[in-house]
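Here the complex is missing one protein chain, while the rest keep their positions.
Letters are used for the chains, namely A and B, taken in the order the chains are written, and counting of residues starts over at 1 for each.
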Amino acid sequence: MTTVAATAHAIHHDDRSFLRKYIFSTDHKIIGIQFLFTSLFFLLVGGLLAMQMRWQLGFPGKPMPGGGILPDTMAPGGVILPEYYIQLVTMHGTFMVFFAIMPLLVGVFANFLIPLKIGTHDMAFPRINMWSFWTFFLGGLVMLASLFVPDGAARAGWTMYAPLSARHDYSGASIGQELWSVSIIFVGLSSILGSLNYITTIINNRAPGMTWFRLPLSIWSLFITAILGLLALPVLSGAVIMLLFDQILGTHFFDPAAGGQALLWQHLFWFFGHPEVYILILPAMGMVSDLIANGSRKPIFGYHSMVFAIVGIGFLGWIVWGHHMFVSGMNPTLGSSFMVSTLIIAVPSAVKVFNWMGTMWRGNLKFTVPMLHATAFVAMFVIGGLSGIFMAATPVDMQIHDTYFIVAHLHYVLFGGSLFGLFGAIIFWYPKMFGRMMSERWGKVHFWLTFVFYNCTFFPMHITGMAGEMRRLYDPNQYTFLQPYQPMREFMSISAFLLFATQLIFFVNFWWSLFKGKKAEQNPWHDNGLEWSLPSPAPHGNWEKVPTVYRGPYEYSSPQVAEDYLPQYKKLPTDREPAGTPAARH
Amino acid sequence: MHWWLPPKASTFTGPIDGLFIAILIITGIAFVLVEAGLLLFIVRYRQRPGRKAFYTHGNTRAEVIWTAIPAVTMVALGLISNHYWVEIKGRNSVPPNAYPIGIHAKQFEWQVTYPGPDGQLGTADDFTIRNQLHVPVGRPIVVHLSSEDVIHSFYVPQFRVRQDVVPGMDIKAWFQSTVPGTYELGCSQLCGLGHYRMRAQVFVHTQEEFDAWMKQAAQEAKQ
Partner (left out) sequence: MTHAAATVDQMRPPYPAERGLDVYNNKLGMWIFLASEVMFFAGLIGSYVILRFGATGEWARPGIVLNIPITAFNTFLLICSSVSMVKAYASIQDGDQRGLRLWLGLTILGGATFVGIQIFEYIHLVEHGFTPAGIRDGSELAALVANGTLPSTTVGLYGSTFFTMTGFHGFHVTCGVISMLYLYLTKVLPGKYSKLDYRGIETVGLYWHFVDLVWIILFTIVYLI
């Protein structure tokens, strides 16, 4: 039995030095929070880069406000140069994928939630966990530094297609390209270290009674994500090492002029890259499942099929990478098989969407800010998921491949999906991280403005994409058939600026609440998870004695109790101790 | 400004636009179903004090149904798509009577090589023109794509044809235009800082016009 008083008193005195406690900490919660601050910073950097791109697209050739501070090699007089524009394209993608969304989902929430939700004191390997953060941090610094080297940052798109990326005479950048490779190798190492930690912890360190099918879906999705990361990132590391050797040692892996193969890079990159896509969405799906069950005050609909859907997506994610390469010159017969596997992967995603709706059906929906974000996640993920089907059909992909249609698609999944899920998750677990609540009013303002401007920014991209506007064009007006769409681009740009400005509300709310937010109760959302048996913020070492788990994570509105939630750690008179635990043996 | 796919100007537009519309209908139904359902639930099941949610862990029959329907739809879609895919890009899809044109892409231009009056590539009367692709209407054209340096991509939106041009590989792509006129050929794969201006004009002539042009161009090339 766990009571707040008992746990609060039992926490041993914490006498670690400041450096051990906050900087080189091995506490999974501190590491999660370190990831949170760092990757929110990178999210801001990625956003700033996107704003400059949107300026050039909305107002081509006009001096950018505040652009005067940029050196003449990037934007003389504030007018963005083509070579700077493709750096923006590359670095926006890189920062958002590798340094914002991925660490926000995995670095922050795998670290913070896994031990708390499975009921253990810390990760299996706390020191490896610390190294995972610091290698990530180092990688981030290297990537950031690459923005400031003389001939500019990497310029081959975040996908770094060789041979453009492999030979400096093709791309026009040298140190920037090399720093990109070095940085990604650090990120890969960080992810592998993190993943092996998460997997070991979830397999071996669950609290008594926390059987596999009592794990919250957030933990299931993080578990599968960790497996994907563990197996996909080393392939990327290998590929990037070869790329780096091409760049600095003069090897010929990807240089067709000397016998290498250009498509080899794409195969390796997307073999990593498609599992990566699921790394970027699965944790959000899992956490949104938790939020929707909580907000609907209802058990998740079809828990087992939700788990199988996660596992299915994780498995199918390995055999679909070729759908990025339908028109790359790959054997068209291979294209057929990749198309079929890609279409099949839509099935588990559809199951998840319908089960979320099933959860909300006949619920008692309470629209807290996290629930708003979770609902928006479902609504927007559907658009992103459905637009994917267009590109999965190979003949249609001929028309919309590498156009703004794919840009719209990926932003609907990554912004509309992952980022809405993340906003919800950050606000939901903020009290357990910092002991304070984020402002609800400003949370709602931020949500609604984001929802509106986000759609205004990204939905029109479907239209320009259908019209054939290619991605990564510095100035689409070069093409006469794209000139009529300039007003639409301007509209998207203005929406994007407003969207960015709206995010400042979130940042201010985040920082303000750290110091001035309402003090959080132990269980402000009336949630069932083990973490809510701890005081807010959760203390070092979590529990003195780990709680015992008596039931699944989604027992909301159970007829067994009067209130509408029944925590996993709450022992009812009818509950028996789980088999094999010391208590059961006595 | 079109709010739709670009005007149709090749034989591919039929199957591709048709498939696009089919997918739009399928996804449109799913989209309306989900979003309307969400809206309905949001309004209908809003929290009311004293009410408890319906306690259920799911319904196997419902789940089987909503797993089976997408699965069947997707497999059907895959089969239909594959049929057209084989026609458009399959290994033996290029019609035997296709008129050959060589396109060599380099940063940042398209070098178009014409077979000359004999209609054969790789003979002495071949000639090359930068950034201009002239083709006769109503005749299958096969372009032999090669690259000097990095990966480019051959894309004519009105023809619905796209093919990456990969260094070290010789890739064939074919199309058959249906409407005479002037179009644009663009590079759709990031190929360096001049990617945005790697553009060529496409002229679709009637057969007589094309023959006349070919005669004149071959003459000029000789001098």
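We adopt the following convention: contacts are C-beta pairs under 8 Å (C-beta built on N, C-alpha and C of every residue); 3 or more make two chains touch, one makes a residue touch a chain.
The model shown is predicted, which means the values in this text are computed figures rather than measured ones.
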Original post:
When the whole complex is taken into account, which chains on show are touched by the absent chain?
Top reply: A
Original post:
Out of A:245, A:459 or A:491, which is the one that touches the chain we can't see?
Top reply: A:245
Original post:
Of the residues A:63, A:78 or A:234, which one touches the chain left out of the display?
Top reply: A:234
Original post:
Which of A:44, A:64, A:264 or A:311 sits in contact with the chain that's absent?
Top reply: A:264
**OP:** Would you mind spotting which of A:70, A:210, A:499 or A:534 touches the chain that isn't drawn?
**Re:** A:210
**OP:** Pick out the residues on subunit A that sit against the missing chain.
**Re:** 119-120, 124-125, 128, 192, 195-197, 199-200, 203-211, 230-235, 237-239, 241-242, 245, 249-253, 258-261, 264, 267-268, 271, 546, 549, 578, 580-582
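Operating definition for what follows: only the chains that are shown with their structure count from here on.
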Original post:
Which whole number of Å gives the spacing of the CA centres of subunit A and subunit B?
Top reply: 31
Subject >> Residue ranges of subunit A in contact with subunit B within the complex >> reply: 82-83, 86, 89, 155-157, 161, 163-164, 170-172, 256-257, 260-263, 296-305, 327-329, 331-333, 335-336, 339-340, 343-344, 346-347, 350-351, 353-355, 357-358, 360-367, 375, 378-379, 382-383, 386-387, 389-390, 393-396, 398-399, 401-403, 463, 466-468, 470-476, 478-481, 484-485, 487-488, 556-559, 564
Subject >> Interface residues, subunit B side, partner subunit A - complex >> reply: 1-6, 12, 15-16, 19-20, 23-24, 26-27, 30-31, 34-35, 37-38, 41-42, 45-48, 51-59, 62-63, 66-67, 70-71, 74-75, 77-78, 81-82, 84-86, 88-91, 107, 149-151, 153, 155, 157-158, 160-164, 166-169, 171, 183-184, 186-197, 199
